[in-house]
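In this view, the complex is presented without one of its protein chains, the others remaining in place.
Presenting subunit A:
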Amino acid sequence: MNKLDLSGLSVLPSQVWGGIRLVPLVRGTPVEGLRLRREVYGSEYAEVETRPGQRYVSYVPHGFVADWSAEGLADGSADRRAKGGGAESAVYGTRLGGAAPPCVPLRAHHRLAKRLRARGAAERRLRFLPQHLALEGYLSLHFGGPSTAWDEWSAEALRQGLPPRAEAAYGGWRVPGLDEALRVFEIHPGQCGVLLYAADSLAAAFVVPHPEDYRALHATLIEDLYGEVIHQYAFFGGPVPEFTVRLGDGRGVRTLDGLRAAARAAEREWAEGHDALMAARLLDPSYLFERVYAMEGFTLWRFLPSFRRGEREQHIGEVITDHRGRTAYLKTFRLSDAQIRRGYLLSVLSAHDWDLDRASATLGDGRAELVRRIRDAGFEALVREGAERAPRRGGGGGGG
């Protein structure tokens, strides 16, 4: 699996409000056997709903989950400094089925951030929103720090891996115009998802298995996190035009049926144009999928983009697919350019076993430049003082 498959969902004409465009996605038939629940707390999470003769696997999207119990730590993600029971932990995003979700233990850094937030000093850093944890957790989980203890990496980097970072994201309510756009949006019958554009640039995709789920969760889009670019586009971008239907001069139209056919063709034209022009950057590129959980024929994945330079639009997200690989649930987050750069830098370093010389050779500029980039990217703590100069390589390198 390396691509998103939105088959079964068809695009309907967009609804525009100011700079925000919402494109409804409609399913002919809802996905069987999977439903979405809005809110889950404590030990009540992820029950299996049953009806006579029918078995439901319920899943919980990350936007709504925060597990503060110590339970999750037992099978928590591999973290070298996981404390024992009683530590705070948070769920990594979406999960499937009845098993306890993998949790990240939260460290003192997080508490600090929380306090800062309480004073209102850093309210843009929504560290405790689970969706944000999914983002940050994913980046740090994947790139677990230097695997080889080269001299230039600091002792802390070797011991802890990447320090937990804060990635700025904007709550939906801070994206100008999004609240009104969501309020006046008219949900179609059968609608199971939406593609959200700010200034005609794809901000997020949201797909659920059942129309009723969508109706219940439509308003929660305002509580989701959106990338920095989206905030900027919505803030500075003007109103976007509606793609209104054009039937031309109607010369070929002789009967009412002809008129009807022309109207249908215009609608089809919009859907094709949209898929080719606007959603292509989400659907075309290949992603790196990581399987998180599988149950009852459904698989929960989270995915990363290529981080290749030159691709303007890169999304991370999570998706649940059915046994045929079709999307039942999808939620994406648009990365900013800085975030793409950081992802790229880390992936290059990781690909070269964190060897600065080899990595800088791949990147095409010198070692000093690479160290500068690492520092600029916010990984100051990773590199030692004087890492710009090549150290003497001897027997002391080795084992990570």
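Going forward, contacts are C-beta pairs under 8 Å (C-beta built on N, C-alpha and C of every residue); 3 or more make two chains touch, one makes a residue touch a chain; residues count from 1.
One rule holds for everything that comes next: contacts and distances are computed from a predicted model.
Note on the omitted subunit: UniProt lists it as "TROVE domain-containing protein", one of the names in "Biofilm regulation phosphoprotein SiaC", "ABC transporter ATP-binding protein", "Permease" or "TROVE domain-containing protein".
Residue in contact with the omitted chain (choice from A:F206, A:W270, A:F289 or A:F379): A:W270.
Of the listed positions A:R246, A:R324 or A:R389, the one in contact with the omitted chain in the full complex is A:R246. In the full complex, subunit A touches the hidden chain at residues 12-16, 24, 184, 186-189, 242-247, 249-251, 253-256, 259-260, 262-263, 266-267, 270.
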